[in-house]
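Remarks on the structure that follows.
For this depiction, one protein chain was excluded, whereas all remaining protein chains were kept in their positions.
As written, the chains take the letters A and B, and residue 1 is the first residue of each chain.
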Amino acid sequence: MADVDTPESASAEDGTARQFSDSAPGAVNGPAVARTPAAGVSWPLWAWRQLTTMRTALVLLFLLALASVPGSLFPQEGPDPAEVQQYFTSHPALAPWLNRLGLFNVFAAPWFAAIYILLFASLIGCVVPRTFRLAGSTRTPPPRAPRFLKRLPLSVSYSSPLPPGEAVSVAASVLGGHRFRLRRSTDSSAWLSAEKGYLREAGNLLFHLALLGILVSIAIGGIFGYKVDKLLVEGQSFTDTPSALDEQNYGRLANGSDLAPFSITLNRFSASYITTGDSLGQPEAFHAYLSYTSSPGAAPRSYDLQVNHPLSVDSAKVYLIGHGYAPVFKVTNAKGQVVYDQATPFIPASTSTFLSDGVVKAPGASPSQLGFMGVFVPTAVSVNGSLESSFPAADNPVVSLIGYSGNLGMNSGPPQSVYQLDTTGMTKLPGSPHVMFPGQTWKLPDGEGSITYTGTQQWVSLSITYDPGQVSALVFGMLALGGLLLSFLVRRRRMFVRAVPSESGSLVTVGGLTRTDASGGFEDEFASLSVELAEAHQRDPATSAEPEPKNHPETGA
Amino acid sequence: MSVNQGLAQASSDFMIAALLIYSLAVLAFAGDFAFGRPRRSAAAKSAVAERTPELAAVGAGTAVVGAAAGSAGGAPAAPSGPAGGGGSLPQRRESVLQAIGNAGSWIRAAVALSVVGVAAHLTAVVLRGFAVHRAPWGNMYEFVTALTCVAAIFFVYVMIRYRAWALGVFVIGSIVIALGLAETVIYTAAGPLVPALQSYWLSIHVTAMTLSTGIFFVAAVLGIMYPVAARYRARVAAGKAQSGSNGLLERIPEPAQLDKLTYRTVIFGFPIWTFGVIAGAIWADQAWGRYWGWDPVETWAFITWVLYAAYLHARATAGWRRFANYIQLLGFASLAFNILVVQVFITGLHSYAGVG
Partner (left out) sequence: MSKGKRRAVVSVTAVAVALLAVGLILGFTGGSGQASDITYLDGSTSAWMYKTGHRPLVPDFTGRTLTGASLRLASYRGKVVVLNFWGSWCVPCRSEAPTLAVLSEQYRSRGVSFIGDDVGDTPASALSFTREMGITYPSVNDPGYQIAQELGKVVLVNDTPTTLVIDRTGRLAGVIYGSTTYSVLNTMLQDVAVS
């Protein structure tokens, strides 16, 4: 925030001009820095003034940048809780301390919030008074023209055949035509003050206020919005209700009843990969073919969901986040009855080869419950005796299972993840690991039953989000950008014209100055305006439309 | 649509050609330091000073001319000002070609080579785009070659407009280094984009980032030159060094000029960077379901933005103005860190560098 306005008094004419330019050293940092609480100024007021100085804003900006750094270097709870867990296991001594400092959730930590809250308080404390001042300055007229225009950074003099009063009137019409605000002399001397460029400060203030608007929009989105996830296998459907969803994150004032009442069926998922050349194995396109109803009983519609093409349903948006393979297994018990028959989502360990891990749990198996830890290889090749995947598509799918029998631990206790097998109450089956091609059956030893790998399906992971602050955040972002451009491109400038009588008419002096000429170019503007004024002033007084009366009533304060 | 290998090869060839031509240009700029006419630098300095009269007028208010030549008869003063002295109005300048001609044969060669190099560089980038049927900034290699092209075009314009020949060896030299690294270390063959990048937002977000990074690149090089120039001038003023004895340092423009040029470059780039971040947020919402998730690359783009904002604030704060340049360099360091380290080594949604 540059150039605090200093009050302009009518008496300090030249001082006015100097104060207006960037060179005045004292004008930059605000008036009240030196005062301490002891000097008769109350303590909260002193603290408030300290907060709203540029120096404080600078320090807070640095702190904000510095505070963001650990948020990018340590794993964060929000996007990647699994990574955080990983960090705890690999750094058992350090991790709890980092956790206490809030380094696993930096951007929600109170100390991070303190920094940006203080920064915005400083911003408000600076912007609001300046808004009042700008409003005030647009009501007060420009200052009187300095007596010695030649002391200004840019000035030029020439003679004109016109008498001084007429010269000033001509200047007024020229500058008025360029939309300068004018003030004319009312006394015997003939001068004109012109000012332009209030948009610069307006743009500056707009930018800073728009930042505040962005903060509020983010807060609204965080409070009233939600983000929920669902993993869906081909052929399956689900409705947007809490019991159906996997991961759920609600804002403080949002809950499951805010979810839009749609239902989605995944008909088919197709992924295509590049099959030749340097980019072999790189994904080309993903298509999740859905049918959905926006509310129960509504007519079903279809949609081809892709990565950059989310589905808008009701107030929410559905995104395609990931995908993987779900091999289909059928497990029979000792009596040959089918106790498990479904596609089992496996999680990819590598997104380039899609080698995936998964778990099959058949609690209904008898005589003892069965569990299997499996590896799914989409395009299996044998490399030095071990199985690897050479291509992400399921061109040559193979599963390798390690079987367990015993007690899965599912009949009591805390809920279990369907992707993890607790083998504490189980014994490994002989013959593990057992490799199977599609259609093959593994008859389990000791008559425990059998497991058949019947085929392969795919799954997609969807993210459903609702953010009511989204649109306003964008609007404020655009306003911030607009304000920024205005403050960089527009310069606040003043032009002064003085005319003193001479033998041939008058000697006209034109002066100009500008505050922080950020983008440059005021010299060019001054030059072209001077040329225009000079040309207008060369007109013969006889060619003027009407002769100017001697005591022409001058307008302006 | 498959990659047009012929055009991809042609693009590579033009890139190598640009690299070689830029290297020759750097040699020519260096040759001017070693063997060029010393007179030229004084004239260049005064020409630059004429363009920025208010800078000379800061605190003094004396660089003001009274009557223009021949004004007694009432002729308009502005267009033809006095030829040699400082004036308050911009002078009718010698044309670009005249200025280049007056600068000496080394500079003539260097500028010609720079322009040809830029043409080759631009051709390489455009051909790459045609080869892969999309905007040619879809991975790290393409991003670096494109941003250095932006930097080169921007710098050649600035150098010619401000007659700042002395900057050539540093900026073009940096571009040569960056391009060299791109061709050797992070080269990626032309190929299609992964589905996450297949969006028209690539043309908007990454283009803005490419442009602003290229512009900040130039500002950073100027920023590195600033303390060198300042220290040299201080030593000359303190009598510790002979003015004119060191041709290289003598020809670097005044620190005040560098500072002003740096400032103008940064304020040119800052709105584009801001726009790029906003466009990135819109694209993130399209692709990932949220417009800001503190992904590592997003976080470092935010840090970069905050640092450049701090630079702008520092320039307007009493007592901090002399540190402002270092803040700008810190901002570029964070930008470079974002591109070279965060995107490559820190996994997140943004890991599409195409490296490794």
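Criterion: a contact is a pair of C-beta atoms (placed from the backbone, for glycine too) under 8 Å apart; a residue touches a chain by one contact, two chains touch by 3 or more.
Just so it is clear, the model here is predicted, and its values are computed rather than measured.
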item: Chains still shown that are in contact with the chain withheld from the display; value: A
item: Contact residue for the chain not shown (choose from A:P92, A:G385 or A:G413); value: A:G413
item: Among A:N99, A:S294, A:Q342 or A:S432, the residue in touch with the chain that has been omitted; value: A:Q342
item: Absent-chain contact - pick from A:W97, A:F132 or A:F437; value: A:F132
item: Among A:G213, A:G281, A:P363 or A:P433, the residue in touch with the chain that has been omitted; value: A:P363
item: Contacts of subunit A with the absent chain, listed as residue ranges; value: 45, 48, 121, 124-125, 128-129, 132-133, 136, 223, 236-244, 252-253, 255-257, 261, 263, 265, 296, 330, 333, 337-342, 361-366, 410-416, 418
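Definition applied: only the chains that are shown with their structure count from here on.
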item: Length of the line joining the C-alpha centres of subunit A and subunit B, rounded to whole Å; value: 26
item: Contact set on subunit B toward subunit A in their complex; value: 3, 51-54, 57-59, 61, 63-68, 71-72, 74-79, 88-90, 189, 191-192, 194-196, 198-199, 201, 263-264, 267, 270-271, 274-275, 278, 281-283, 285-296, 299-300, 302-303, 306-307, 309-310, 313-320, 334, 342, 346, 348
item: Sites on subunit A touched by subunit B in the complex; value: 1-3, 18, 21-23, 25, 28-29, 54-55, 57-58, 61-62, 64-65, 68-69, 71-73, 76, 78-79, 106-107, 150-161, 218, 227, 274, 277-279, 282-286, 306-310, 317, 319, 321, 463-465, 467, 470, 473-474, 477-478, 480-481, 484-485, 488, 504, 513-514, 516-520, 522-524, 526-528, 530-531, 534-535, 538
